[in-house]
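Only a single protein chain was left out; the remaining protein chains are all shown in position.
Which chain is which? They are A and B, in the order written, and residues in each are numbered from 1.
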Amino acid sequence: MENKLYVSPSPHIHGGDSISKNMYGVLIALVPAFLVSLYFFGLGALIVTAAAVFFCVLFEYLIQKFLMKKEPTICDGSAILTGVLLTFNVPSNLPIWIIAIGSLAAIGIGKMSFGGLGNNIFNPALTGRIFLLISFPAQMTTWPEVGQLTAYADATTGATVLTLMKEGALDKMPTLCDMFLGKMGGSLGEVSALALLLGMVYMFWKKIITWHIPVSIFATVFVFAGIMHLINPTVYASPFVHLLSGGMMLGAIFMATDYVTSPMSKNGMIVYGIGIGILTTVIRLFGSYPEGMSFAIFIMNGVTPLINSYMKPKHFGGK
Amino acid sequence: MILIAVISLGAIGAIGAVLLYAASKKFEVIEDPRIAQVQEVLPGANCGGCGYPGCGGFASACVKASSLDGMLCPVGGSPVMGQIASILGMEAASAEPMVAVVRCNGTCAARPRNNQYDGVKSCAIASTLYGGETGCSFGCLGYGDCVAACNFDAIHINPETGLVEVDEEKCTSCGACVKACPKNVIELRKKGPKSRRVFVSCINKDKGAIARKACANACIGCGKCAKECAFEAITVENNVAYIDFTKCRLCRKCVAACPTGAIHELNFPPRKEAAPAAAKPEAAKVETKEETNQK
Partner (left out) sequence: MLRTFRIGGIHPPENKLSAGKKITALATPKQVIIPLSQHIGAPAQAVVKKGDLVKVGTLIAKAGGFVSANIHSSVSGKVNKIDNALDSSGYKRPAIYIDVEGDEWEETIDRSETLVKDCTLSSKEIVDKIAAAGIVGLGGATFPTQVKLMPPPGCKAEIIIINAVECEPYLTSDHSLMMEKGEEILVGVSLLMKAVNVNKAVIGIENNKPDAIAHLTKLAAGYTGIEIMPLKVQYPQGGEKQLIDAVIRRQVKSGALPISAGAVVQNVGTAYAVYEAVQKNKPLFERVVTVTGKAVANPSNFLVRMGTPITNLIEAAGGIPENTGKIIGGGPMMGKALVSSDIPVTKGSSGVLLLTKEESVRKPMQDCIRCAKCVNVCPMGLNPAFLMKYTIYKDWDLAEANYIQDCIECGSCSYTCPANRPLLDYIRSGKGKVMGIIRSRKS
């Protein structure tokens, strides 16, 4: 072995990027949102997040070690990320056993049953969230009110902006400023648009994601909801409310941009973003669920392979 | 209520059934029933060794053909071709059974590596990049494209020698490995009576000294084997000997004559006199390994 030259095809250098760097980059981008959720939901947010991360990593380890019989890759950060994204999509008073089920659904069904990271069709955290929403609709749709720092399971609950919207109680809404900062009821990571946008700027800066998906979602929702608002302002809320409420920010910035389940070409990403925007607004305004973001992303995840095969990147010298 | 449900569902089912029936009648493809019969007797491996796309393609080609000359299912061999012939009422073309042979005996010990390949473990990719890890740019690379190509689990890499070895029991001579090998190391040769074969296990076209320096087991093109051969079966071209298996009578004189042990004999009983066979301990080792592998 001594002093034998290595021979390999070019290129001979690598940029040093890695899967774990990207995963931890997203986690760093989620820190502001987590701090805000600690500030508004206190102990509950901490317990739920810790539990979800623990269960996701545990299930990933067990499945890789004993079912797939390969070296566990829990250190790459993707299981931690799934756990954090899953908790950010649930109320902060969710019991731990439900979180454990959600984590199993996310990791086991959403990711590992397809062969692990890179092979899944649907966003794992979203799979877990939808699984819980359908299985435990009561627990999943009662959100604690903000400012109960030491409360967990005993927190008082209240309505969210989107529930108010569905009920037509447009006058009981919090101010846009409160919504922007996150002072409203909702899942623990989705409330503060400001913190999530900070995360988005960080990810743009680190080149973890490109602008195409979030911006196309925001633009589509804004235009669609804006037109409906202009048609009938008393029934349909203003487009700003739509952008700042529910899982819009979290979904558009962190869930829809999941590498594995989003299209690869830029024009494909825009089509995907527009699809999510339209589906979300349709579900929110005309569907029976108050929130449509998860379902919209989930459906578009399923369309992604089709988008990938039709929307090719802009080819050099092509039209 | 229940009644309405039953009736409506029943109606939907009935309409569907009618539609399906009509469609299947309208778009029915009339196929020669013999194609199905022929396909029945084929092995169904879809290996493509016959040159047609899968067993179905071969079956319809057989049915359409006017005679079975040149049509051969290498996997099924003569028995299957006989059955096909009887189905179609034709003469079966007789075919000699063949087997894949690896023409490289540059083991790790005989062929020292002088660099280390760090690219994708694929012969096709490595061979477009460069000559290989050893001084010999002709021999087996050992990344196993042929192993991946084999549908019958008949070819494997021996971790000790770094070379591929054919399991002749399983080999169907479909030729997939021959196509997969970018170095053309593998050849289909006549299986021979009782599987006995003699072949030159080297294709190094370098001049003798260079070939020898790169690999202790290389054919150096000295021509001793050709002189020894009484049947003109051996030709030396581009510094490498080749035995024409249609002319070889398996006398094994060339094996003894080869100074580097590049000519291999397979499945022969041990020689009686020890004198000429005193050569080649290396070759003998490879053979025994191949034989043990055939279990």
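The criterion applied here is as follows: contacts are C-beta pairs under 8 Å (C-beta built on N, C-alpha and C of every residue); 3 or more make two chains touch, one makes a residue touch a chain.
Worth saying up front: this structure is predicted, and the values here are computed from it rather than measured.
S.K.: By the document's own contact criterion, which visible chains does the hidden chain reach in the full complex?
M.R.: Per the touch rule above, the missing chain touches A, B.
S.K.: Could you tell me which of A:Pro32, A:Gly116 or A:Gly226 touches the chain that is not displayed?
M.R.: Only one of A:Pro32, A:Gly116 or A:Gly226 touches the chain omitted from view, namely A:Gly116.
S.K.: Extract the touching residues of chain A with respect to the undisplayed chain.
M.R.: Output for chain A: 5-15, 17-19, 21-22, 73, 115-119, 210, 259-260, 262-266, 308, 312-318.
S.K.: For chain B, which residues reach the chain that was dropped from this view?
M.R.: 114-115, 118-120, 122, 124-125, 128-132, 137, 206, 210
Definition applied: only the chains that are shown with their structure count from here on.
S.K.: Centroid from C-alpha atoms only, then distance chain A to chain B, rounded to Å. What do you get?
M.R.: Chain centres of chain A and chain B, defined by C-alpha means, are spaced 52 Å apart.
S.K.: State the interface residues of chain A toward chain B in the complex, per the touch definition above.
M.R.: Residue positions touching the partner: 1, 4-9.
S.K.: Please give the residue numbers of chain B that touch chain A in the complex, ascending.
M.R.: Counting only chain B, the residues touching chain A are 113-120, 125, 129-130, 133.
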